[in-house]
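Let's turn to subunit A:
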Amino acid sequence: MSNVQLGSQHRATLTKDQSGSAALETDNVVVRYGGQTAVEGVTLGFPAGSVTGIIGPNGAGKSSLLGAISGMIPISQGSIRFDGKDVTGEPPFRLARAGLIKASQHAQVFGRMSVLDNLLVAEPNQRGERFAVAARGPHLWKAQERSAEERAMSLLSDFDLAHHAKTRCSLLSGGQQKIVEYLRALMARPKVLLLDEPSVGLAVHLVKRLAEDLARLAEDGCCVVLIEHEMGLIREASNRVVGMVSGKVVVDGTFEEVEQSEALQRAYLGAE
Partner candidate 1 sequence: MSLLVSGIGFGIISGAILSMSSIGFTLQFGMTNVLNLAYGTVMTIAALITYVVNISGYSIFVAAFIGVVFAMIATLAVGWGVLQPFAHKGLPLFAMAMVSVGVSLIGDYLVASITHSEIYQFQFPAGQTYRFSGLTFTTTDLVIIAISIISVAAIELALHRTRLGVAIRATSASASLARACGIPTRKVVNATWLISGLFCGLGGVTLAMSYQSVTYTMGTAYLPYILAVVIVAGIGSVGYAALISLVLSVVIQVAGVFGASSYNVVIALAVLLAMLLIRPKGLFGELFEKTEVAI
Partner candidate 2 sequence: MSISLQLENLSVGYREVIVHDLSFSASSGESLAVIGVNGAGKSTILKAIIGEARVHAGRVYFNGTDITGYAGNVLASMGVGYVPQVRDAFPGLTVLENLRMGGYLLPRREVASAIAEVLDRFPQLGPKRYTLAHQLSGGERKQLGIGRALMSKPSILLLDEPTSNLAPNLAEEVLRDISRITSDGRCVIVVEQRVEAVLRVADRACLISNGTPQMLSDARSVLEFIQTHGLFGQDKPSQVRSGSLL
């Protein structure tokens, strides 16, 4: 297990923020596939500046909930509010443009592109991304491109990937690709960051750095929600833990409270 240590004052500031207005709210969200119900009426608020960990056994509906929030999975009932607006049923790319960014469970990188290009894709509001601007010539987008490149390089050096900037992404290891995907999500300047098992395949020291990074993001006002099986990361990075079993929230509180939760223990141990 990774032994992640963070400054105690950091955790204190995080806990205080909980009363703030929610950046993201789900209201009685239900997700069904065919006849099966994956998420059964989840109502949660995620404040800006918080890190929320979602835990629970396989099939608890964690990934479905995250998919529903990001608009990738259609919801059968309920509503989702983001930044004060009802965004239920919005196409996922609109939500992403508004700052709701999700990184997937299996590293989904753009394999035939370089690591740096992978990050640059995510830069929001690129002028040169519009066909009319691109056709008129690079002088219209070069300045913005340069500053984006600088930001991307500094993100890459945070995770020791700067020397791989021009490497084709499919040549990286699984763990490195996972980091590229995380950094790419940061590059998109998220207001809400949804992470599905970010620690899979990461070396222990990188999990530690990830935990620090998530805390720093929250301090800057980002709302982070992560699904995680690596309890060390949950314990150190999140100031609130939500436990899900069979599509429902069974416990919601601090890591210590959740750890004591009998409902969750039972679900993990299988003695229903």
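Quick note on selection: all candidates are chains of the complex that A comes from, given by their letters.
Definition applied: a residue touches a chain if its C-beta (ideal position, glycine included) is under 8 Å from a C-beta of that chain, and two chains touch if they have at least 3 such contacts; residues count from 1.
Quick caveat: nothing in here was measured; it's all calculated off a predicted structure.
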Inquiry  = Looking at 1 or 2, only one should touch subunit A in the complex. Which number is that?
reply    = 2
Query = Touching candidate 2 in the complex: which residues of subunit A?
reply = 1, 3, 57-59, 173-174, 197, 200-201, 229, 231-232, 235, 259, 265, 268-272
